[in-house]
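Here you go, one structure.
All protein chains but one are shown in place.
This part shows chain A:
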Amino acid sequence: MAGAGGGNDIQWCFSQVKGAVDDDVAEADIISTVEFNHSGELLATGDKGGRVVIFQQEQENKTQTHSRGEYNVYSTFQSHEPEFDYLKSLEIEEKINKIRWLPQKNAAQFLLSTNDKTIKLWKISERDKRPEGYNLKEEDGRYRDPTTVTTLRVPVFRPMDLMVEASPRRIFANAHTYHINSISINSDYETYLSADDLRINLWHLEITDRSFNIVDIKPANMEELTEVITAAEFHPNSCNTFVYSSSKGTIRLCDMRASALCDRHSKLFEEPEDPSNRSFFSEIISSISDVKFSHSGRYMMTRDYLSVKIWDLNMENRPVETYQVHEYLRSKLCSLYENDCIFDKFECCWNGSDSVVMTGSYNNFFRMFDRNTKRDITLEASRENNKPRTVLKPRKVCASGKRKKDEISVDSLDFNKKILHTAWHPKENIIAVATTNNLYIFQDKVN
């Protein structure tokens, strides 16, 4: 698979954009999660209004050699509704925090979607035939008077317009006191974990009335709380291994075989602080917002406020690679603290071959780092480049000094336009990038 960057590498082209055109963003339309399924044929998004929209890739048209199939809406459903917690007199937001797909086992597709408190297993199935010719029912469903039936016939299946139905199959509720930030399906495809700020629970997909608590970092005295869990993920191959990251920039790898409650980590990944960069904001910017294993399972990637780090699971004392996402923000941390941007949680993702990693930034910029060539590229998700097959122009931010033509100065960046969620097709060079309320799909140039 080709890498990122200019020159002979991938040239990313605009493919599609989904969502409202106008600048006035309805809060319910804010995209909160993006995820491809295991084959890449389906792309799911969740939004702040609790809805899930699934796009399906068109079958490749043999005559259309210049682009891969487009993604079109396949199914839309309301996954979560707002709730009210009467005990605490607080609203529970319906915003979808995460979606994770199960691998496909039969004709239907399954995904887990979660808000702050409740995880739901959804079954998405197709119906393209329906029975016709009932004896006791009219075609519109009304019952016939049995005395009017003079002959009998066998109902037959006739084709109908494709209907995609989403139905909730399991609801996993009441297991989290704090806000769920992660869900991760185990490689055994039978269990999954859900993590909130202070605890991680292990579930069986078939059982909704019980879950096992496997990590609990809540102090006996809440006054002593200084660290929270920010993300968690199962290892892609070892069903006994998972990691969780913290607000202090540490990652703990746990082995469920060691004990029932994995409060003692097997490995602790932490990079010593650079004393020359120390400031009051050091801890905040070290807080890890996302952790993702590579497909191979050999590495894991973490995202903190300014950088992306790749860790070798065999080396705990420092990452093997570090990529600066927007180092020019280091001198602006106080302003970013004031306007709360410093708390933005950016996600990151691997490409299918683990050779390139991608993450978002501000001003609707997103960045890709090629681990082999060590080249990186900054691109922008904007409707201005909206002609299909238009190659995206690399962007550059001018940190200080004289601004060259086509460069953007740090002070002109729009901090309200943030790309927090990105996803990479598991097999091809197709990426999905979410701006506040639009979903952009980019593909590499196919000749």
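In this section, contacts are C-beta pairs under 8 Å (C-beta built on N, C-alpha and C of every residue); 3 or more make two chains touch, one makes a residue touch a chain; residues count from 1.
Here, contacts and distances are computed from a predicted model.
J.: For the chain omitted from this view, which of "Pyruvate dehydrogenase E1 component subunit alpha", "Transcription factor IIIB 50 kDa subunit", "Cell division cycle-associated protein 4 isoform X3" or "GRR1-like protein 1" is its UniProt protein name?
T.: "Cell division cycle-associated protein 4 isoform X3"
J.: Can you say which of A:A108, A:V164, A:I284 or A:I408 touches the chain missing from this structure?
T.: Of all options in A:A108, A:V164, A:I284 or A:I408, contact with the hidden chain holds for A:I284.
J.: Which listed residue (A:N174, A:S335, A:N372 or A:N386) would be found touching the missing chain in the intact complex?
T.: Only one of A:N174, A:S335, A:N372 or A:N386 touches the chain omitted from view, namely A:S335.
J.: Looking at A:S125, A:S247 or A:T373, which residue reaches the missing chain?
T.: A:S247
J.: Would you indicate which residue among A:D197, A:E316, A:D354 or A:D444 is in contact with the undisplayed chain?
T.: Here the residue in touch with the unshown chain is A:D197.
J.: Using the definition of touch stated at the top, determine which of A:A20, A:V73, A:L90 or A:I207 touches the missing chain.
T.: Reading the full complex, the residue touching the unseen chain is A:L90.
J.: Touching the hidden chain in the full complex, which residues of chain A are there? Just list them.
T.: Where chain A meets the chain not shown: residues 27, 87-93, 116, 177-179, 197-198, 221-223, 225-228, 230, 247, 278-281, 283-284, 287, 330-341, 343, 411, 415-416.
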